[in-house]
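Missing here: one protein chain of the complex. Every other protein chain is in place.
For reference, chains read A, B and C in written order, and residue numbers begin at 1 within each chain.
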Amino acid sequence: MKQLRRNFLKLSGGAGAMAAVAAAGLLKAGSAWAAPWNKGAFESKAVADAQKNLGATSLIESKDIIITAPDIAENGATVPVAVTSKIPNTQSISIIAENNPFPLAATFEIMAGGEGYVSTRIKMGKTSDVRAIVKADGKFYTATKEVKVTVGGCG
Amino acid sequence: MKKMRGIGLVVLSAVAFLAVAPPVMAQGDLSVGRKMLNEDNPGDLWVDIGKELFYQKRGPKKVSLEQCDFGMGPGNLPGAAARMPRYFADTDRVEDMESRLITCMTKLQGFDSNELMKKAISSPRSKGSDIEALALYVTSRSNGMKINVTLSHQKEYDAYKAGEYIFYRRNGQTDFGCVQCHGEPDKRIRLQDLLHMTVKAGAQEVASTWPAYRGAHYVVRTMQWRLNDCVWQMRLPDLKYGTDYSIALTTFLNHRGNDAVMQVPGFKR
Amino acid sequence: MADPMKIRATLQGDTADVRILMRHPMETGTRKTSSGVVPLHFIQSVIVQHNGKTVLDAQWSQAISQNPFLGVRVKGAKSGDKISVTWTDNKGDKRTDEVAVAAGS
Partner (left out) sequence: MKTTWIKLSVTAVVGLMIAGCATYPDRATTKQMAEKMVFDAFSASPEHMKRLEQDRSQQICSKIGDEKLSQAEAAEIVKLARASIKYPASGKLVGDWKNGDRLAHNGAGDHIRNGKEESRKENGALCQNCHALAPGEINVGNVGPSLTGYGKQRGNSEAIAKYTYEKIYNAWVYFPCSNMPRLGATEHLTPEQIVDVVAFLIDPQSPINK
């Protein structure tokens, strides 16, 4: 039921998306169902708005969230960031680069069978705190790590 | 766990940290990121692209590169790159990976060498050039093997010595030779580490990590690109592709890098 | 159209360590070239499935780096299990690739 609704939302996302969905056979049983893209959160320019759009009205600081990232990024275009959440029943992990024009970089919904761990690479325009927001049992937890970004080359 | 009052607090503590942080501390702080990037290298995506190009029938003559001899006999790739540059009798010349590919793509497949060279170094953020992908694929077939650039033909000795001469030759607006940046340990241009190439370990890193994925360009680069960029920084004019100058420098460095274990693609900032 | 991914899935105990490399330009829509501004073009959704069951449903912005990497861990995996990954970008392009979980070393 829920899946059907999601699929409907996806289909209503425009003719292009619809054609792609149909061509890819997304309607078949057992294929991948994607949650609708959180436009509000991703298009927020302020960190607070992005948080609100993620549904995180209050944040609890947690030492059970570990952000692995370099202290200094040699290349702001490829900053490796891994987030491990040891909080039981972790449902989602979001990564925010606070000084980016659009701070929210990614949201990972973790289903049963997934571990509270994601690793990816993000673009950072300048030195910034990288914030992880973890949703677990309906509550929102957070941790930050500063990543210094320098311009590369001798240009 | 305690409730956070807001972001202001975090920002404050970050400022406090900055104030007491020691001024320069590159190595330790950079190593976490380098390790993460090296473990999962997007350059790997180009190995398969290179493989496909290698076996595809291409060029005006519609043949694959399977008859290309990289020094171990036609089409025999394992270990071949680990022994290059080397002397090739058919061209009576010492060739590195890039120049050998051009030889084969010209002679076997009928491509125009000038056209190949024009496109050999791709634009940043592009899908990369055929030669970049091919060089990576052929070199990757030596992964896990030891670099073993031997000098036996007279032209190999000549290339080695000429490469050494060029390494130390100062010229241009900066008065630089290669050694001005690569002659001492633990040096950096701004934050970028400079390999110490006059010791074996530094030369070994050169010999075993190219072609490499260049993070800032999002494409695979070969040693020839590295040399082009170096001479650009030295304020020299445009270096032509696949010349004896590049081959000599590569012969000098790779021979001194012998016994390193080939592991490509490397990952470069 | 879309280029194949490179997926590694290795067993560590009963958890599969999954590492995915994708080839995608991840254009921010602000980059200028001689022929004008390159339009926004980025992967919006990545789904990771374990034997057909979704274990990770990711939403991305254009701030994920070009040629993206994603690392995840899947609990309760066995050697030979299927891990499949599907990405979809904002232009509707998509790509699915699948690997079998390899025994750990």
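We adopt the following convention: a residue touches a chain if its C-beta (ideal position, glycine included) is under 8 Å from a C-beta of that chain, and two chains touch if they have at least 3 such contacts.
Model, not experiment: these values are computed from the prediction.
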item	value
Contacts of the hidden chain among displayed chains	A, B
Sole residue of B:L53, B:L101, B:A120 or B:A162 that reaches the chain not shown, by the stated touch rule	B:A162
Among B:K35, B:K57 or B:R188, the residue in touch with the chain that has been omitted	B:R188
Sole residue of A:K52, A:K86 or A:K148 that reaches the chain not shown, by the stated touch rule	A:K148
Interface with the undisplayed chain - residues on chain A	72, 148, 150-151, 154-155
Residues from chain B at the interface with the omitted partner, ascending	18, 21, 23-24, 151-154, 156-158, 160-162, 164-166, 168-177, 180-181, 184, 186-191, 194, 198, 231-233, 235-240, 243-246, 248
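The rule is short, and it goes like this: only the chains that are shown with their structure count from here on.
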item	value
Higher-contact pair (C-beta pairs counted), B-C versus A-C	A-C
Separation of chain A from chain B, taking each centre as the mean of its C-alpha atoms, in whole Å	34
For chain B paired with chain C, centre-to-centre distance based on mean C-alpha positions, whole Å	27
Whole-Å separation of chain centres (CA-atom averages), chain A against chain C	14
Residues of chain C engaged with two or more neighbouring chains	66, 69, 71
Contacts with 2+ other chains: residues of chain B	40, 218
Chain A-facing residues of chain C, complex	15, 26, 28, 44-45, 47-50, 52-66, 68-76, 84, 86, 88, 91-94, 96
For the chain C and chain B complex, residues of the former touching the latter	3-4, 6, 19, 21-23, 25, 31, 66-67, 69, 71
For the chain B and chain C complex, residues of the former touching the latter	39-42, 44-45, 48-49, 125, 127, 218
